[in-house]
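Starting off with a structure, shown below.
What you see is the complex with one protein chain gone and the rest in place.
Per-chain numbering from 1; labels A and B assigned in written order.
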Amino acid sequence: MNSWPGKLLRVDLTRGTWAVEDIDPQLARDYIGGRGLGTKILYDEVDPAVDPLGPDNKLILLTGPLTATGAPASARYMAITKSPLTGAIASSNSGGYFPAELRYAGFNGIILEGASDKPVALWIKDGEVELKPADDLWGKTSEETEDAIRDQIEDDWEAKATRIACIGPAGENMARLACIINDTHRAAGRSGVGAVMGSKKLKAIVVRGTQGVQTADFPEFKAAVKTAMQKLASGPVTSQGLPTYGTAILVNIINECGILPTHNFQKGMFAGASKISGESIAENIMTRNKGCFACSIACARMTVIEEGKYAGHGEGPEYETVELMGADCGIDDLAPIAKANYLCNFYGLDSISAACTVATAMELYEKGYIPREDAGMDLSFGNPDALVGLIEQMGKGEGLGKIAMHGSWFLANHYGHTELSMDVKKQEIPAYDPRGVQGMGLTYATSNRGGCHVRGYTIANEVLGVHEKLDPLVTEGKAATVKVFQDLTALVDSSGLCLFVTLTPGFGFDDMQAMIKGATGFDYTVHEVIVASERIWNLEKLFNMKAGFTRADDTLPKRLLEEPLTEGGPKGQVCRLHEMLPEYYELRGWDENGVPKPELLERLGLQA
Amino acid sequence: MKKILVDYKKCTGCRQCETACSASHFDGEVNPEKSRIRVYIDEENSLFHPVISGPFTNAHCTSKNIVIMDGVEYDECVVCRASCPGRPWFFEPGTKIALKCDFCGDPPDPQCVAICAHGALQLIDDLGVSRIRKQKKKTA
Partner (left out) sequence: MEIELKLFMMLKKYGPPHQIDGRSRMPIEPGTRFIDVLKKIGMPVEEDKIIVINGISHKQGDEVNALELKDGDIVAIFPPIAGG
């Protein structure tokens, strides 16, 4: 039976060998698991200056102590590596059934190192490991890959119970926007983790487990889970909003607040917003909602486009995707958006970054920077065929997609106009315009993995008032809010839970501590888990500093700092990052250049 | 007598019932393979169907019926509650002992029902199928 900290599988793809290792209990205690422990392993084993797509980079897939335990939303794993998109640390999160199955198969994580010269697939069944040739899978989409692998399993019921994580053609082509797809529709999406898997010629990881997971103190754990589940059940967001309307529930309110990125962040309101909203998805294309493993929220949407040229079925689109493929590309029709989202999942592209890149391409095209002959199609804002067409090209690595598949910065740089790429550290910014919600600007600018909303989701307080309602347009106090959100997120990501548990009023560090303590048997105090979350954040920062990042990288696209929004509530606003950043550094215990001070590193046990 | 009413249309496929069942019967071990309730998942047809273990049969079925749910035809195996040699559900891994739902708790308080957040599982008094249908109609 599996327990925490348990075992890691280390696979050397160059030699085709593997070994099983015990996770050091002290490291497990100090870094919790998942994102934290993965960061520690990466930091210790990989030179931050390494070529992300070379054999010396490692790809670390880690569950957390709560994954598969039956704690609410305990479905997650993290993929940690050096990002080929940003050059900074990458840590992408995904749910579904695959992460739990990995723990039931006896492993709490996998370290992938070296690189194979031929396509391979990693098969794991109850502690037994095999690397099989995967030439026949190479070139297949995620869906085709899953089908082909299941066809190789004799027993139909076993095939059904087997869980698969794989890359699509985008990962094989080492597109910097490539993700790792598991359970066909779930993605460890961001920062190009799929390209790293592709560089190692690892097509798929096939997992089947019948061993259980044992928590250290079950009565204590069960009591903590019960408390947390009651909070989730009484929280209106986790018990009603998300199950009924999914994440796209946000489209209307974000539009109402004037911060819905439109036409590549040229505007903050979109006339067609209600057509692409969560309500519209529920009414028009959703067949039913779905939960990841042990999740009571069930925010996923199973959707179908019945007919027409965009026909297809799958899951999503989620809020970020529907917003960026919709408003940001000027498209108000769900059918092409759903289709483009399905294509992202099939080809293994990060739908957030891919959508942003299409928006950038559209602005480049409209301004005449992408010549018609390069575009090969009418890339004007609002053209649904351009969205679907360019995503398809990016997935296949053809035409303009050959450049665009590396992201908005690479595309804009190719045409000499990086100012039109809406990115932080070369990673595309998600679907909240920080000019009208100041804290998000700081979240984006200071995120250790570049443009990202789930490193400090202050929208919860600045707009939605989940825990307490803050004024989105003031900068005062936002540094402290951002820091707390960043730290809590680091803890949740390390635990194996989904970040959405934090959208429950009153859910905080103490709930996390109680569950983690019961699951691990480490006698964590609330203080200790808070320090651990800070430790994780700072170690990511140290990795990035060694990779060459400086204060100059903690910034936003010029447009968001200098061009005011022109309509709605935040009319006339820019993001006043300079008012928040120094205070943030100080609260973090960093000097004015954003370098952690020696006394902080000593307190966190991170001194060199 | 109590029964567990399954409303498959409310199931989201999260399988938290599987975790709760195994943990309560195996001293905290969370292991879907040891659960007496399993969720049949057919993503293609958007079907999640919780199946609760019933009797043990020595042999495969010889006369399987076709079950129609939401207009889609399924093999009866999908909803069958029996442990049988033809299907790996409800056998404890290793020992291969057939597991059976025991309405755990006294008075019955099945852990699968207690944890289901979407009301797909309900503990009801056994009124007979026809009366359940009538009751549902009234409340609808």
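The working rule: a residue touches a chain if its C-beta (ideal position, glycine included) is under 8 Å from a C-beta of that chain, and two chains touch if they have at least 3 such contacts.
Treat the numbers as computed from the prediction; the structure is a model and nothing was measured.
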Within the entire complex, the undisplayed chain is in contact with A
Using the document's definition of touch, tell me which of A:P65, A:G109 or A:P472 contacts the absent chain. A:P472
Could you tell me which of A:A431, A:V484, A:I536 or A:L601 touches the chain that is not displayed? A:A431
From the list A:T81, A:S116, A:Q214 or A:N252, which touches the chain that is not on show? A:N252
Any idea which of A:I459, A:V492, A:L577 or A:L601 touches the chain not displayed? A:I459
Can you name the residues of subunit A that touch the chain not displayed here? 236-237, 240-242, 244-250, 252-253, 256-258, 274, 278-279, 299, 319-320, 430-432, 453-454, 457, 459-460, 462-466, 469, 471-473, 500, 503, 568-571
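Everything below uses one rule, namely that only the chains that are shown with their structure count from here on.
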In whole angstrom, the CA-centroid distance of subunit A from subunit B equals 34
Residues on subunit B engaged by subunit A in the complex (per definition of touch): 12-16, 19-20, 22-23, 26-34, 41, 43, 46, 48, 87-89, 93, 115, 117-118
Given the complex with subunit B, which residues does subunit A contribute to the contact? 1, 68-70, 72, 97, 104, 155, 157-158, 160-161, 184, 210-215, 218, 221-222, 229, 232-233, 239, 243, 287-296, 298, 302
